[in-house]
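The excerpt is restricted to a subset of chains, each kept in its original location.
Chain nomenclature is as follows: A and B, assigned in order of appearance, with residue numbering initiated at 1 for each chain independently.
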Amino acid sequence: MVSTVGTHEKQIVESVLFSAGHPVSCKEIGIATGLSGQKVHGILRQLMKEYAEKKDTAMEIVKAGDKYVMQVKEAFAESSMMIAEPELSSDLLKTLSLIAFHQPVKQSNLRRLSGEKIYEHVDILSSLKLIQTKKHRQTEMITLTKHFPEYFGLDVTKPEDIRTYLMEKLAQNVVKSTHDDSKER
Amino acid sequence: MDSILVDNEVIHHLLFHKSLIDDYNDASRITYYVDLLEKTHEGNHVNMQDPFDRSIAIAFELVMQQHLNPWDIDLVSFSTMYLKRAREERIDLITAGRIIHMAWMVLKLQSDDLVVTLQHEQQPDDQLEWSDLDTSMWLSSEDEYSYTNLLLNLPDPPIGEPLRRQSKRKVTLIELLDAFDEARKESLLFQQMEQARKEARERLIVASRKRMIGTAHEDNLEADIDLVWDKINSFPSDQMSLSDLCDIKDKEELIRTLVSLLFLAYEQKVKVFQRQFPYGKIFIKTLGCT
């Protein structure tokens, strides 16, 4: 049985998610609100469900890695992008998507796919702590960090789950661009 | 007429591969393709219900319409054309990715088996193409191939930055006070460390001067350093060139001055530098500590 969550406590957790602007853990919410970790967990589940059901709001609450974040629904993100500049160029996002899918991956293999710009991309992505390079025997292997799912608001953290997610997103992307193409005509 | 010709070529191509393949599944798949191809030729693909069938049909149709040589498909241009068609036909693009992969497998079969049989010689191409990729290390599965190919051919990446709240808050007074408390402790520690470093430096200077004892310059070294230091301090500006301090044509004086400067630099009383290395003018700048 799910225990009833008081409106007041729910609003407190909601206000923390709103104010943070970045993914926060159950523990952090617990510290800020004085609620127990278990209670916070229950409230978060309920809030996510409620936001998902609300048709008339532009925001959503999602699990991002092991944390939770309030963000603009993807459908509205583009129109408000003017107000908040994106940090990563589409080129950088492509490189990151390659790494995310093929991780752990050798830098030389990436270079073969996307050329010399890879070196610069790897530097920027490392400095943003989205990827890390680790020595594996004689080779530098590139992998994602745990910030990756947090940064992009993914509910998955395992490499194979991230792969599945990317495959699906790419497919949706293609369907979407097909749709856009035909609308333009 | 042309299209029938190519059509037969494609069928021959598939049948040829069928004869090369031992694996039952692959062989039956090719038989299936031949059936499909015939339907395609009859223009039936539009009515096909299964998206996978439909997409294969489109692939074959494309090969025929574009008069591509099935023995020599340029996979890069094929993929590009195919994706365009797939978009127009609104087929599931994951399936499309798989089709491209299959085409690539066919191509791989060609290169693996036929290069030897047909003694088909290829000049190495400078431009890197899909078929040149070393796939033994990676891109070894269908999904990897499809994903990578789609990603590189499509304009948009599969991930985008979510839009979140720009929430920078002001620092509170309490935080400033805490910072002050910490800064105080840290700067005490920093000063203690600096003092320790300074003492270590002085010990080193004494030691290094001692090492000079017994050399030809032993008697004059301390006096030389003091002399050069006096000259530097009496100069009207805090920056000067080496020629301001000595007659650089007098080799002995030049060396005496340079050695003294190196000691002064070591003691962090001056900075010695060149703007152009290695033949540029040598400059000296006092570091403001006496």
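FYI, a residue touches a chain if its C-beta (ideal position, glycine included) is under 8 Å from a C-beta of that chain, and two chains touch if they have at least 3 such contacts.
In this text the structure is predicted, and so the values were computed from the model without any measurement.
K.L.:
Counting across the entire structure file, list how many copies of each shown chain there are.
P.N.:
Each shown chain stands for its kind; the full complex totals A x2, B x1.
One rule holds for everything that comes next: only the chains that are shown with their structure count from here on.
K.L.:
Let me have the rounded angstrom distance from the C-alpha centre of chain A over to the C-alpha centre of chain B, please.
P.N.:
Centres of chain A and chain B (C-alpha means) sit 23 Å apart.
K.L.:
What residues on chain A touch chain B, complex-wise?
P.N.:
18-22, 69-72, 74, 76-77, 80-81, 84, 86-88, 90, 93-94, 96-98, 100-102, 105-106, 109, 112-114, 151-153, 163, 166-167, 169-171, 173-175, 177-179, 181-182
K.L.:
Which stretch or stretches of chain B touch chain A in the complex?
P.N.:
For chain B paired with chain A, touching residues are 83, 86-88, 90, 92-94, 96, 128, 133-134, 137-138, 143-144, 146-148, 150-152, 154-167, 169.
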